[in-house]
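Yeah, one chain of the complex is gone here, protein chain that is, but the others are all in their spots.
Each chain gets a letter, A and B, in the order it is written, and its residues are counted from 1.
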Amino acid sequence: MIQLKQIEKSYRTDTIETLALNRINLSVFQGEFLSIMGPSGCGKSTLLNIMGLLDAPTKGEVLIDGRLTTHLSDKQLAHFRNQTIGFIFQSFHLINDLRVLDNVELPLLYRKVSASERVQLAKEALTKVGLSNRMKHFPSQLSGGQKQRVAIARAIVGRPQIILADEPTGNLDSAMGNEIMDLLLHLNATEGTTIVMVTHDETMAKKTHRLVRLFDGAQVNDHTLKQVYA
Amino acid sequence: MLKNYFKIAIAVLKRRKFFTFISLFGISFTLTILIVATAFIDNATSDNYPEVNRDRSLYITSVQEKGLKNHSQMNSPASFYYLDRYVSTLKTPVKVAISSFYAVTNAYINNKRLAINLKYTNDEFWDVFQYKFIEGKPYTLQQINNGEHVAVISEDTKRDYFGDLPTVVGKYIEADNVQYRVAGVVKSVPVTMPLSYADLYVPYTVSKTDYRQKTLMGNYTAVMMAATKADVPKMKEEYAAIVAKIKPDDKEYDEFISIADTYVASFIRNSPLGSSDESGISKLVMAASIFLLFFMLLPTLNLVNINISRIMERSSEIGVRKAFGASSSTLVGQFIVENLILTFLGCIIGIIISFIILQLMNNTNMIANMHLTINGTVLLYSMAACIIFGLISGVYPAWRMSRLQVVTALKSQ
Partner (left out) sequence: MISHLFKLIWNKKKQNFLLITEMFVSFLVMFAVFTMIVRAYNNYRHPLGFEYDDVWVASYMTPENIQSDDSAALFQDVLRKQLQSFPQVVEAGFSGHNFPFAMTMSNSMVSSDQNEGVMTNFYNADDNYLKVLNAKMLSGRWFSKADDVSKSPVVVINRKLQEELFEGKNAIGKYIEYGGDRLKVIGVMENMKDKGTYTPVENGLFKRIDAGAAKWTSNILIKVKPGADAVFEGKLFKALSNTIGTSVEIEHMDKKLTRQNKLSLIPMIIMLVVGGFLIINVALGLFGVLWYNINKRRSEIGLRRAVGASGNSVSKQLVGESLVLSTLALLIGLFFAIQFPLLKVFDLPASVYLVAIALSVAFIYILVFLCALYPGRQAAAIYPAVALHEE
């Protein structure tokens, strides 16, 4: 589903060049739930951003669904993200000025979907995450776990093939974290959505199919926990 | 989509009330000043009571004699003799109004002094200018030729001189030490229209100076009215042809110049901006545009600054939108629409404030008899100014916003 070939990412400040990622090769298969672990600053989030086409690698190629993404324009990238990828962030990134329903609708705004259909799909997504009774609330009226569930609803409303989650449980206590994790596992199991999750939490990572460890921008370990698809 | 923009725009406006206030204040007051200024200009330049035929009229407000040897020149209004002989006889104009510049004279009533502006006119003056007669009627050609001491007075003069009398036609008014019989009372004209403004209109034949004197220069102006607007250029040419044949009366000068101008041009040509070669309108327009640019520059900069602050505050939103598939151009569009909504709100407030200010000006009679209005044209121009304002102040911040990297945008919360 996602193929990373010889990915390098370096940041250049005035004098020093820091290498954040060093020759990463990684394939994520369709329907897989992959977790990425590693100490702070090892390049996990950078890797996720590159997978999500939010950031371009300095060297190397990203193929998604077999398509090379290197030379896509801003517009094409936007379209691609919209169609195939859903994002979940550690700090939720909900738009505080919009109600829950409007927040969930957001990805559909950039597709040609009628208003009534948007509402319909957003309601369905919110029902899936168990928040159908909070549609008219503003994000500030929700708890952290509820916010993250809204964010998940937003990520799945466009039925993307891939969901990228950057420490989705990082800002939550363990009970809420488990709830969110169960939701992601359920999603992966029932809808077959490919999920890549960056996490700090060993117990969360243990629940996924495969665990990749990064250290100082390089891949050190690739450990399959459950064989799903050959 | 637009509905969504609208929703978020309103939410953003409500969140940072202080910024919203600054933006709206800047937009609405800039607009108010523009509208009030244009209302003045519009009042001074477009057809207004009683000068309703300006678009098919040409104005002769001055004649000039030039000496080529020592670059001497003399400017003056024309004499009655000149206008009567050379202008009244032209073929294209259907009517020619000849009148003197108003001159102040005194009337004394109930031991109080009343300054009265006196204007000498011919009979066609009453055809070219459409005065509204509250009572009576203008004096006739017959009365003028007989040299009768009859007068048309303004409504203000009637009130000041006669007090509360219901009708004054047939009564006598003494001004400039002469008794005039009142023939009619007209609605007053503001002093900003010097060609039609006066308190007391009397036949040129009763003037104390000799109107038959055969000189070119004097104290009179003429307004030529063509049958239709299309005839105006022809009228201008016909007058130019006549002027070319006239020699100055003073031997010191070699050249006689007089130009029939449109209303606005006739004033600007006599200002320091104009000359006999060019009316100076282009110079005036240029000066006004530079002033306008400067005047709009500060509020625009202010708005740009505030907009940038606002956008940077919303970096998380921008990041999310980009991550979920909004392209840069979509975001630019969104922000410009938001800004237009804001300017539009400011626009409406500005129009309301201007309306109140103009009403106040009219009601307090700041300039007597001047009635300022916001008409369609003024409104249209203001709206256009508003949209330009909104676009300019929105484009740069929007561009800055669209260049924001998703990764940094999402980080900075």
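Simple rule for what comes next: a contact is a pair of C-beta atoms (placed from the backbone, for glycine too) under 8 Å apart; a residue touches a chain by one contact, two chains touch by 3 or more.
Being a predicted model, the structure only gives us computed values, none of them experimental.
K.L.:
In the full assembly, spell out which visible chains the left-out chain is touching.
P.N.:
Looking at the complete complex, the unshown chain comes into contact with B.
K.L.:
With the full complex in mind, choose from B:76, B:302, B:369 or B:405 the residue touching the hidden chain.
P.N.:
In the complete complex, the chain left out is touched by residue B:302.
K.L.:
Quick one: say which of B:111, B:142 or B:364 touches the chain that got left out.
P.N.:
Per the contact definition at the top, the residue touching the missing chain is B:111.
K.L.:
Kindly note down the residues of subunit B that lie in touch with the hidden chain.
P.N.:
18-19, 21-22, 25-26, 29-30, 33, 103-106, 108, 111-113, 118, 176-177, 208-210, 213, 294-295, 297-299, 301-306, 308-309, 312-313
The rule is simple: only the chains that are shown with their structure count from here on.
K.L.:
Would you tell me which residues of subunit A are touching subunit B in their complex?
P.N.:
Answer in residue numbers: 49, 52, 54-55, 74-75, 77-79, 81-83, 86-87, 89, 91, 93-98, 102, 105-107, 109-111, 115, 154, 158.
K.L.:
Enumerate the contact residues on subunit B facing subunit A in the complex.
P.N.:
1, 3-4, 7-8, 11-12, 15, 316-317, 319-330, 405-407, 410, 413
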